[in-house]
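Apart from one protein chain that is not included, each protein chain of the complex appears where it belongs.
Chain nomenclature is as follows: A, B and C, assigned in order of appearance, with residue numbering initiated at 1 for each chain independently.
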Amino acid sequence: MTSSHDGISRRSVLKGASAAAAAATFGFPAIVRAQSATSIKLGIPTILSGRVAQLGISSTNAVKMAVDEFNAAGGLDGRMIELLIRDTKAKPEEAARVVRDFINSEGVDVVFNCEASSASFAVQEVVREAGTFCTHCCSETSSLSADPAIHSENSFRFARQGIHDAVASATYAAEMGKKKGIKKWMAVSPDYAYGRDSVEQFFNVLQQVDPEAEIVGYGWPKLFEPDYTQIITQVLQKQPDAVYSALWGGDLVSFIDQGALYGLFSGIEFFGINLADYTTMSAVRELPEGLHSGTRYIAAFPDTEANHAFDAAYHERWGDHPTNWAWQSAAGIDFLIAAIKETGSTDSGALAEAMRGMKRPSPFGADGTLTMRAEDQTVVNYALGWGTTVPKEPFLIDIASTDWSTVYEFETAWKKSQGYI
Amino acid sequence: MDLAALGDCLGTSSCLIFQTVGGLKIGLLMFLVASGLTLIFGVLGVINFAHGSFYMLGAYLAWQTMALTDNFYLAVLAAALGVGLFGVLFERGFMSRVYRGDVLVQILLCYAFILILDDLVIIVWGEEFLSSLGIPDAFHRPPLFVGGAIVPVFHLFIIGFSTLVAVALWLFMTRTKWGKITRAAEQNPLMVSALGINTSLLFAGIFALGSLLAGLGGALAASERSISSGMGFSVVLESFIVTVIGGMGSIGGAFVAALLIGMTRSFGAIGFPLFTDGLMFVLMCLVLVLRPQGLMGRSGG
Amino acid sequence: MKHETFLKDVAIGIGVVLLLALLFQVITDPGIHDLIIKTCIFGLFALSLNLLVGYLGLVAFGHATGFATGAYVFGLLMQTGTWTIPAAMGVAVVAAAALAAVIGAFCIRAREIYFAFLTLAFQMILYSAIISFVSLTGGDQGLMGGYPKPPFLGIDLSRPFDYYLFVCGVTVICVILLRQVIQSPFGYALRMIRDNHERSYFLGIQVKLYQWIAFVIASALAAVSGVMMSLFVTGAFPNFAYWSMSAEPLFMILLGGMQTFLGPLLGAFILQLLNDLVTEHTRYYGLVLGLVILFFILGLRRGLLDVVWDKVSDRRRKAGTVRPASPVTGDAEARERS
Partner (left out) sequence: MLKLENVHKAFGGVIAVDHVTLDFAPGSLSAIIGPNGAGKTTLFNLISGRIKPDGGRVVLDGEDIAGVHATEIVRRGIGRAFQVASIFPTLTVSEALTGAVLSHRRRTLTLAGRFHRSGLDERVSEIMTLTGLEAQADTLSANLSHGDQKLLDIALAIALEPKLLLLDEPTAGMGPDERWLMIERVQALWRTGGMTLIFIEHDMDIVFKIAQTIRVLKYGAVLAEGPPAAIRENPEVIEAYLGAPAEETAS
């Protein structure tokens, strides 16, 4: 609605501040074009059309902010970052084609992947074969980095993970359960891999931390289901004490709106892992009181100056708030630029070497830092927590942050159970 | 599959009421949209594959009117009329040119409009989904408790209103001159033009009415569903299933089929929670194989 | 005499493959290679559908059933790590043909729009099955994690040139086979059924049987394109079975032309090109594609190759050297008139 669309074109982005910088360096803007011959090329496959376009756009927005800053500061000894952004329409085979095109025809240095899960796996296959350096910034499916069978030396994930979220959710839920006497649980989750994994991992951890938790039923609406009546009536009949849900976006809004008609939330504690998201929160008509949500991206968490500054800068430039994909992409580009600066090169082996184990200050870190874990090349120690929603800014209050040592403990156990380690 | 749960549900009054009212609401909303599709097919012999996009347009128009006037009823009215008008333009400007073309051309023309409208709403209203309209103030009251089940007052309104529309459609088709002409046109279009009736006008009128019903359905559904580009596709598939099961062109059939599908979804969610969608397609295949003219369609279709 | 034309097709086919091989060496831009590969894959997909749409007058809206079955069966077999590529390919095609034999038996009972949507309904059932059968198919995430591509007959499909030539070669073989089907007595019977199925009955042609056979053949060829697509992405994804995958070859037929044998192939090329160019410049691909379709439907009123063919045959007709319709193409105008 608010973002500019200029970034879509093939070789755009060297503009604004970067163009000014280039002009300052070389005297006239025309040189920008010639300069791009030696630029650092980032190929971004992402979703820019259809129902989840907003996510892809917010990802590229976050990247553009960091890249403009990098270029304005003179790039890497004058080498500017050039962004090639392509819409893959959420199709895995289109993502594979685009990434091949990036690598083979455009000669990109880095594939900066802003795709959802299944397309991310398709991208992973291509970069694994080609050996290109790749960052996955949006897929939350744990196996993308955890499964050694699809591991690539040059691929790094900068996104939250299902299993991490599950630990955060379950520990919070168990605590709330003790406080409010929750015994009977039900799940309402979209019927696709993410929704199913989320529920499975949540209940798995929950029953470990709270052995009394009992699961009384599941509701599996399909993804993009418009009408939740049949699910809501089921919940009302099963009469659980609490509902866990991995619904997101418009689906979650519809569920809450429709559930409110039945007075669903007056007797049932609702735990929606994806609720505290700016788009979602501002779209719910009348937010029932006291719903629980995980933190996706919210300026209030972590409640630090750096995080508020990120939100403010993003809002100023794009007229919108960041999404979960936006912070992940911001983290990814920040680490990437740091690695480029550190190695002074764009060689994938060198970048990978620098990336493994890298720890950087970040607005999104649990303690102000993020770490790229070397063993499975995925980001950890990001801000993770749960709180209670309120209808206005800051949208989420009483946030309890998750202890990462607990996360690691359960994650290791989970990996063992999956046969990954 | 959980047949025991389904059996339990059928045996308890609260569950029965819960699922029946839910099924009625879903089914009747579906009927509003599907009746438009079947009406257009009955008279014009074309499947308006873009019907779901008309439904989407209705939702967006209602949202826009709501944003400007904050009046729910006005929003629904504006959506219905606006989409009706759009339907006329679509019929006169595009669809009428391919009546004599083959099925492929008709399907692709409609598909082109699905693509165009999906992008147009993004250009106009943005790529983010929009929140639902919300329900009118008069219905902001606690739900009713009937036999141990909870029934939202607003659902009763939707059920009542949709039934009224169904009755009005039925009266129109059976009691008015234009309704009779419409039914005659379904039987024998040549005769209607031989009678000196302007078929272009009739076709445009039918398309307007059919589109209006899609817009109406979209607006009403938007009262509690979030609005997004691409929301029309599942709707056109459902409407098509309803149309086929009921009998292409049969309003009464669409009514019965929509309720059948509504109940299938509602009770199927208990018995076959993961296969409610598949169940609809299976139902449609069964009808097409066993009774191709549909439950209430004329034979020989 | 009888084999002369077939041999001629084979000779042309060999020539085309050699030319494409040469092209690979001359134009080194892998983007162009990918364009040719995708044109081959989707071209075969669209050509196989045109056996039903153009030559039989059956608008199938569920053609991706064959495509997806081919891709999934192939991908699943390859993931076991014990199958060779040709064997897995053979099984995938046979599986798709068998499924089509069952689905076809139901679908050909329905006519026109009913047929179109019945095939779509079966496809959506397959889609639902793929989505729900997570343990086997990976659900919405598809067959992930890739699979090995063991070399066979000295062909190593993980090498770009080998894969390129494999796709080109397989496509050309299938196109020659398809042309043989169309030019055979059976192919003419299909045309007779399209023109007038009632009369065909009274010439002793078992219309439904012929439709069913054509349906199975078309699906088997669609499965071949599905297999090649699976090799392209080293996996298989549920959107292969989604309804929009069936709409694509219909576009290609519309864009390229259904009356001319190679029209759909040209259509596939146009659509790939359109996709590549448009997505680079705007994210309103749907809008652009929609407008293009409108232009073809309401402006040109037929596919590009049909237009070219009509122009050529018009000129030759005026010169009096050619009969009004080629047996290969039929005649669009005559069909409109009928």
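In the analysis below, a contact is a pair of C-beta atoms (placed from the backbone, for glycine too) under 8 Å apart; a residue touches a chain by one contact, two chains touch by 3 or more.
All values reported here derive from a predicted model rather than from experimental measurement.
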{"item": "Omitted chain's touching partners, listed by label", "value": "C"}
{"item": "Selected from C:F6, C:F106 or C:W243 as touching the chain missing from the view", "value": "C:F6"}
{"item": "Selected residue (touches chain absent from view) among C:I37, C:A110, C:A189 or C:I293", "value": "C:A189"}
{"item": "Residues from subunit C at the interface with the omitted partner, ascending", "value": "1-2, 5-6, 180-181, 183-189, 191-192, 194-196, 198-199, 201-207, 210, 213, 323-325, 327, 330-331, 334-335, 337-338"}
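Basically, only the chains that are shown with their structure count from here on.
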{"item": "Chain contact graph, described as a line, ring, star, complete graph or other shape", "value": "complete"}
{"item": "Cα-centroid distance, subunit A relative to subunit B, in whole angstrom", "value": "37"}
{"item": "Where subunit C touches two or more other chains, by residue", "value": "132, 284-286"}
{"item": "Multi-partner residues of subunit B (each touching 2 or more other chains)", "value": "118-119, 122, 274, 277"}
{"item": "Complex contacts: residues of subunit A adjacent to subunit C", "value": "5, 8-10, 48-49, 53, 86-89, 91-94, 96-97, 100-101, 104-106, 117-118, 121-122, 125, 128-129, 141, 143, 147, 149-150, 191-193, 196, 223"}
{"item": "Sites on subunit B touched by subunit A in the complex", "value": "9, 14-15, 18-19, 22-23, 25-26, 29, 118-119, 122, 125-132, 134-135, 142-143, 149-150, 152, 154-155, 221, 224-231, 234-235, 265-266, 269-270, 273-274, 276-277"}
{"item": "Contact footprint of subunit B on subunit C as seen in their complex", "value": "53, 57, 59, 61, 106, 109-110, 112-114, 116-118, 121-122, 124-125, 128-129, 132, 243, 247, 250-251, 253-254, 258, 284-287, 289-291, 293-294, 297-298"}
